[in-house]
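A protein chain is absent from this complex, but the other protein chains hold their places.
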Amino acid sequence: MIKSLLKKTAFAAMLATTALVPAAFAVSGTPSKGGDIIVTYKDDIATLDPAVGYDWQNWSMINAMFSRLVDYKPGTTELGPALADSYDVSPDGKTYTFKIHPGVKFSNGREVTAADVKYSIERAVNPKTQGPGAGFFHSIVGADTMTAGKSQTMDGIVVVDDHTVRFNLVQPDATFLNVLALNFASVVPKEAVDAAKGDFGKHPVGSGAFLLKEWTVGQRLVFVRNPNYFVKERPYVDSYTVEVGQEPLVALLRLQKGEVDIAGDGIPPAKYLQMRKSPDFKGMIVDRQQLETSYVTLNTQIKPLDNPKVRQALNMAIDKNRIVRIINGRATPASQVLPPMMPGYDKSYSGYAFDPTKAKELLAEAGLKDGFTTTIYTSNTDPQPRITQAIQQDFAAIGVKAEIKALANPNVIAAGGTAGQAPMVWSGGLGWIADFPDPSDFYGPILACGSAVQGGWNWSWFCNKAFEARAQAADAMPVPAQAEARYATWAKIFTDIQENDAPWIPVFNERRVLAKSKRMGGSDEVYLDPTRVIDYEAIYVNK
Amino acid sequence: MVLFLARRVGQAALILLGVAAITFVLLYCLPADPAVLIAGRSANPQIVAAIRHELGLDQPLILQFLHYLYGLLHGDFGRSYTEKTEVLPLILARLPATLILMAAGIFVEVVLGLTFGVVAAVLRDGPIDRVIMMLSFVGVSSPQFVVALLLLYVFAATLGWFPMSGFGTPANVVLPAVTLGVLGAGWYARMVRSAMIEVLRQDYVRTAHAKGLRVSRVVMRHALPNAILPIIAMIGIDIGQFMGGVVVVEAVYGWPGIGQLAWQAIQQVDVPIIMGVTLVSALAIVIGNLAADFIAPFVDPRIRAQ
Partner (left out) sequence: MRVFTELARRPLALIGLLTVGLVVFGALFAPWIAHYSPDDQLTNGLSLDGAPLPPSRAFLLGTDTLGRDLFARLLFGARTSLTIGLVANGTSVVIGLVVGLLAGYLRGWIGSLLMRFTDLMMAFPALLLAIALAALLKPSLWIVALVIALVNWVQVARIVYTETRGLVERDFILAERSLGAGNFRIIVFHILPHLLPTAIVWGTLGIATTVLLEATLSFLGIGVQPPQPSWGNIIFESQSYFQDAPWLVFIPGAVILATALSFNLIGDALRDILDPTQRGRG
């Protein structure tokens, strides 16, 4: 039996979407077409190549320039059809077949076909592309031979006909659709990639809602509406201009004057306090949870952190409320590994309460009555060293002397990924936002045995075979049939890991803050979309 | 003369080669692995190894360096690790902004330095001279980032006379240029002052004076031209100072030049960009020094005679 899902056209999906979030739209009126808006960032945009771009600035832009087989409904973590009208999954969960919407065109005028899908994903996996997304596609047959450089194609992606593409997986992968919704799976035309001669990131061609009209390096990017975009009625704005090299404070001043519509870097802390209190800024601040947890990794291979009691004691030592106050309340204290918006988050689990006395007792039980000395690594960009100093002071209160090493991000990553080097790493500022809204994204890359390797990102070096088996079982559960049960299984895995082994100190869930001009319409969700950051396709100018 | 210059050009080329070699070795010895950074957190060791191979990082240092040199000789500065594009166009796209900033900075420096230096020399040993000399010390001793923040606070945030950052209009360049120029202006004021005093003491100036020419005329006609050449030579030698200052000033003001490019690259261990900017800066310094050598004979007749 083959299950058939999502048998809807893209247009029907649009109706479903608007029906899903009527309340949000009702608040700020109905979306209207037209308008040219200005967005600002401080840092220059590195690339618009979907196989390469992995910054939160270019992520949104790439998302709106290209299309993928499946995509999230705006403002939600729910998957819906996009380039593909429908898909089928085989009963063993190892074969996915997609029907591509006919008549979708790249901005160079050529129709998008199944061969383009195959080419694009192979390109993302190919080491020659040097993209950061290759690892996500590991479950497709042939991915490993390609990363080994032994093949330039992947057997697991089959072009059945012009509008049908099939993926054969090595093993069932409950998150496979999430992977296909990542920017890395965006469809690109081979001829444009070849024509760009290795510079596709500066000369992108896609089939998404917007086209790149102008790019003045270090200054400005102009995106205009794609007139042939296959989702009718979208996008709403005629164009958006991204101005780079703009200090956040300057952007806010210009925003007040009406010169800027979205200050992409958010609001500096001092200004945030002021703006939140001022009635002038009502309706201009978007302040939302994101799929993020900031935490301290406790290296389970380094003494005395190899003792779970010590790790639990450290968990109890941190005054999370004080740390949240230091960053002006722009975060929520965290009790567990998963962030609250992630499916599988356990509302009933309260984690380790702040209790220095109990922490000291636990240390004494572990034979460390007088505490110990250790080292904590952190990114050297503000405010991370400050947060680490607050953590350091909390540790000192239970007798643990932690030396701080504030280094450039690559050096922190290198230290974390080298066995026996970094006893603790503060994760803030190192880009820890979930790639997709599935709990497994918080296990595989950062808590699984497979990532506790040289150059890996499991900086706790946590590897527990029992949990490994449970994680595999959870990911083998068919989705969406057993989605809820699967999430419950994952929830239990994470709370059990934290309760028994405490390889992390989850400190807070940082919210993202963004400022927009009063003329901008649309719900908060489309300005801070859980997977897209800014959803350029869904924002609009109030008439 | 021609021979002398040819030899200097040859030396300059050798110096650039040396700069390239030293920078390459230093960056090679750093603890971070660019491949891990590029591969992202979804990667497994196999992918990291593949990317390291693609970047040529698995080859011995000497081969990597020769490969890099071979590229340089063909005008190829390599490809950026993070931006996945040629380094040279990246630098060239940002060079004009830096050149504008440097030109404006030098302008500020020379105008301030000349004005204060001349005034101090004419009114030497008076109270105004003392104040100017004190100010020149303050200029020389001020940390550029503090000057930048102070100018931003006073003239942008509080008074609103100038934009806080950005690029494109003449108003944008004022604060960064002043920040960049203040330090050098201190040096130049002192230099101009002493050069002027020397000239003013010389016989022909005294004669001009005696003939009843006005002070301003004596200064403009006779003393100033003699004081200007050493400044021009000095600018050539100072290019190195400027290249450093540009990194800080561009970082604070968000100026889209090569200094900011370098700072972002340093934070991401984007070795090809760091190499490229270092070499371009070294080239500018070498050219500046060559220019100073070229001007030197006109400044000091004793060198011309040699």
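Lettered A and B in written order, each chain numbered from 1.
As a working rule, a contact is a pair of C-beta atoms (placed from the backbone, for glycine too) under 8 Å apart; a residue touches a chain by one contact, two chains touch by 3 or more.
This is a predicted model, so every value here is computed, not measured.
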Selected residue (touches chain absent from view) among B:L149, B:A208, B:I232 or B:A291: B:L149
Among B:I22, B:L61, B:L123 or B:M220, residue touching the chain not depicted: B:I22
Contact set of subunit A toward the excluded chain (per top definition): 249, 268-271, 273-274, 322, 325-329, 380-383, 385-386, 388-390, 392-393, 403-408, 411
Contacts of subunit B with the absent chain, listed as residue ranges: 11, 14-16, 18-19, 22-23, 26-27, 30-32, 134, 137-138, 140-146, 149-150, 152-153, 157, 187, 190-191, 193-194, 197, 240, 243-245, 247-248, 251, 262-263, 266-267, 269, 274, 277-278, 281-282, 285-286, 289
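Keep in mind that, in the parts below, only the chains that are shown with their structure count from here on.
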Centre-to-centre distance between subunit B and subunit A (centres being mean Cα positions), rounded to whole Å: 40
Residues on subunit A engaged by subunit B in the complex (per definition of touch): 42-44, 46-47, 49, 52, 54, 127-128, 130-136, 138, 144, 147-149, 198-199, 201-202, 217-219, 244-247, 249-250, 253, 381, 408-411, 413-415, 417, 435, 445-446, 450-451, 453-457
Touching residues on subunit B, where the partner in the complex is subunit A: 31-48, 50-51, 53-55, 79, 81-86, 90, 93-94, 97, 157, 163-168, 254-257, 260, 264, 266-269
